[in-house]
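The other protein chains are all here in position, but one chain of the complex has been omitted.
Letters A and B mark the chains in the order given here, with residues in each chain numbered from 1 onward.
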Amino acid sequence: MRSLNKQALIRALVLAAAIVFLTLGLKDGGFRDVKNKAIMICYECMGIG
Amino acid sequence: MKQRTRRYTQLITAVLYNCNIKGFAAGSIYNGPAKGVCVPGLNCYSCPGAVGACPLGSLQSGLLSSRYKVPYYILGTLLLFGLLLGRVICGWFCPFGFLQELLYLIPLPKLKKSKVTRTLSFLKYAILLVFVIAIPLIKLAPGFCKYICPAGTLQAGIPLTLANKPLRGMIGALFSWKVFLLALILLLCMCCYRAFCRFLCPLGALYSFFAPAAIAGVRVDEKKCTGCDRCIRHCKMDCRKVGDRECIHCGECMEHCPEGAICYKFLEKKGQDAL
Partner (left out) sequence: MRKKAVIVAMGLLALAMTACGKQTETADAGNAVVSEEAEQQASAAVNEKTGQQVSAAGSEQAEQQASAAGEEGQEPQNAAAKEEPSESAGADLSSRSNADTGEGEPKILAEGDIAPDFSVELVDGGTFRLSDYDDKTVIINFWATWCGPCVGEMPAFEMLKQDENDDLRIICVNCMEDPGTVDQFVKENGYTFPIGYDVNGKVFGYYPTQGIPYTLVVKKGIISKIFVGALDAEYQYTEYKNAIAE
């Protein structure tokens, strides 16, 4: 029982952190940053230059 | 037999992540809005077909820019993926994992798991620390993407250089190294089940931290379990227990349990036949 409560607590904390981070990230343009990086060919990822 | 649902899911996932067929023909990459969303598994965002962003690539990019801006978005995304699915992503939603499973079907001598492979499974944590975290923070380069990632070479390096004849003129030593590493990894995966996942993948390493808390996945009903360990013996990954950090939740252990004690969480009542 105790371990179940502990697990529930961890889950709640992680979920809270995820929501907070996502909200902060969306607010400060994190989505746009990820998109901008993803739409440029990453020459480094390809092994070129 | 019961792996059919998982196989279908893996196939659909792999095709869905890379459904920008146009890109392959034209040798260019997709630049639509979906590229701001990370896919949960390992899928290079410079792949011509890729319609989403790579979580590892985005994480490294976020870390190397972290001195200017804390990368909340990618961190939140990873936390969410980890919590909801954990390494279910590895077993169900990762195209590169799917590829490795297919490669293992090739009839070549197989390397069985052992204490050595169990020890090797710690290597991926070192790779996570050094190439995904340290190098971006210190050398301001996407360490894993640049020096190791075979998915990048396979999905982006090769198709883009094939489709853009002049790009081939830019190939240098780094490209050769990456192709060599890719070939090595693919060969290894033919003989050793999911060798990349078990020993090298930093994304799997990252998700493995969520194993105690992840909502989806396989579970052992302790009341039914007799401790015969048949599940672990048949498991192709380096698990010590079902559902631990090495478990990719493929569900193969379920077929071997004589007590029927293993099931997917939330599916106990309906039974595994639903799958």
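The rule is short, and it goes like this: a contact is a pair of C-beta atoms (placed from the backbone, for glycine too) under 8 Å apart; a residue touches a chain by one contact, two chains touch by 3 or more.
Source: prediction; values computed, not measured.
Only one residue in the set B:L167, B:L206 or B:C231 touches the chain that does not appear here, and it is B:L167.
Touch with the chain that is not drawn comes from one residue among B:A141, B:L181 or B:L267, which is B:A141.
Mapped onto chain B, the footprint of the missing chain covers residues 4-5, 8, 12, 15-16, 19-23, 26-32, 34, 51, 61, 64-65, 67-69, 140-141, 160, 164-170, 172. For chain A, the residues in touch with the chain missing from this view are 28-29, 32-33, 36-37, 39-41, 43-44, 48-49.
The definition used in the following text is that only the chains that are shown with their structure count from here on.
Centre to centre, using the average C-alpha position, chain A and chain B are separated by 16 Å. Contact residues of chain B toward chain A in the complex are 29-31, 33, 35-38, 44-46, 50, 52-54, 57-58, 61-62, 65, 69-77, 79-80, 82-83, 141-142, 145-146, 149, 152-153, 156-157, 160-161, 167, 170-172, 174-179, 210, 212-213, 215. Of all the residues in chain A, the ones that touch chain B in their complex are 7, 10-11, 14-15, 17-26, 28, 30-35, 37-39, 41-49.
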